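Missing here: one protein chain of the complex. Every other protein chain is in place.
This part shows subunit A:
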Amino acid sequence: MGREKEKEKLSEKALNLLRSRLSDPNFIFRPLSDSPDSNYSKLKFIISTSVTEACNNSILLLGPRGSGKVAVLELVLSDLLQQYPEAISVIRLNGLLHSDDNCALKEIARQLCMEHQLLFSKVASFDDNSQFMIAMLRECGLAHKTIIFVLDEFDFFAQGKQRLLYSLLDAMQSVNSQAVVIGVSCRLDVDQLLEKRVRSRFSHRKLLFLSPSKEDTERFIEHILSLPMDSSLPHNYTAEFNGRLKKLLSDERFKELIDTYLSFNFTIGHLVRFLFQAVSYMDLSAGFLSLGNFKTALSSNQRQPKLECIRDCSVLELYMMVCMKRLEVKEQASYNFYSVMTEYKSIHDSFQTSDYYAANVCLRAFEHLLQCQLISFIDNKGHNQSVEFRPVKLLISSAELHQGLKSYQQCPAILLKLMDR
């Protein structure tokens, strides 16, 4: 009994270790950035030259979500902060939060004040803040301190009038300032969104973040999931864990599994999330990762939500959907609840089904379908009409409906017959 508890404690510790590793972007992207021609080294080179040579620079980091753009950037910045502690200050903005110019300048002023231990006034106006920013840029330039602006979700800043971008880039053109503007975005064509005057001030440097190759991926998985030898866990447990892991990774079925997952979601971020799920399913009493964990994680990611919804429907709701499908087949352009009810009635008359219910029960089933988003209103503006009269449309294709009916337990045979016609 005691040994089992001990084993569980050990596996809990190992689980904790793996989970914290997988949630830490620094740990994930460091090994991928070791080679000299990686994005990490290029970025580091660009920023460090602009710091040492006291020039202005701008760069865009592009790549799909989860490819590690911000993570690599943070790695570079932390390394540079260690190298040149007094010469860099970082301002971070996010397009989701600060796309409004007032908001953005306020945030810039607030972060500048925090860095340099100045008092920040919340009621400063837009002009005050922008003057403050320009003054700080000049002062920092004279003191040979580089300000690095990190603009996350850059495409949001490119909406509207782009005042912030223009003022930033314009301020950088003056002789005294030393600033680097780094834009991070998931849209690969984000520089096409920039206005002409902004684009002319922007250097067209782009760093593309692509997913690593297959061998790199395999090496990465092994590196991430192996327990380190020098941790606080006992040596024999770690050795056995790593040994089993190696065997698992070389298994053909595992490789197939990873390939299937990566063919849908190919970025490192997605892979890490998948590994996190698999690791969480680890059986604590056994203490080792098994193929079953990965299989469960894969199946939970391969859900088909609409089919699940259909499986959750009651028989009456299935009837209503089949009626709507038949109305569509009859090429009736739009239909609402009452036309569905007439179709339902005609089916009942011709086939004498046992499932004939009153209008209010059918209306409740109709509203349930609306809630699950299996059907929806055609336009959102008809709020002054009651639910029964607004036209609706099916959000599910006929093939999916057919598949759902086939997999439904105790589906009335009549429905399948009606669908086949």
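We take it that a residue touches a chain if its C-beta (ideal position, glycine included) is under 8 Å from a C-beta of that chain, and two chains touch if they have at least 3 such contacts; residues count from 1.
Note that in this section contacts and distances are computed from a predicted model.
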Options "U3 small nucleolar RNA-associated protein 4 homolog", "AP complex subunit beta", "Origin of replication complex subunit 5" or "short-chain 2-methylacyl-CoA dehydrogenase": UniProt name of the undisplayed chain: "Origin of replication complex subunit 5"
Selected residue (touches chain absent from view) among A:Glu107, A:Asp216 or A:Glu328: A:Glu107
Listed residues A:Ile28, A:Met133, A:Cys309 or A:Leu401, member touching the removed chain: A:Cys309
Of A:Ser35, A:Ser78 or A:Thr342, the residue in touch with the unshown chain: A:Thr342
Hidden-chain contact residue, picked from the options A:Ser23, A:Thr52 or A:Ser231: A:Ser23
Sites on subunit A contacted by the missing partner chain, in the whole complex: 12, 15-16, 19-20, 23-24, 65-66, 70, 94, 96-98, 100, 103, 106-107, 110, 186, 269, 273, 276-277, 280-281, 300-301, 303, 305-306, 308-309, 311-312, 314-316, 334-336, 338-339, 342, 355, 357-361, 364-365, 368, 371-373, 384-386, 388-389, 391
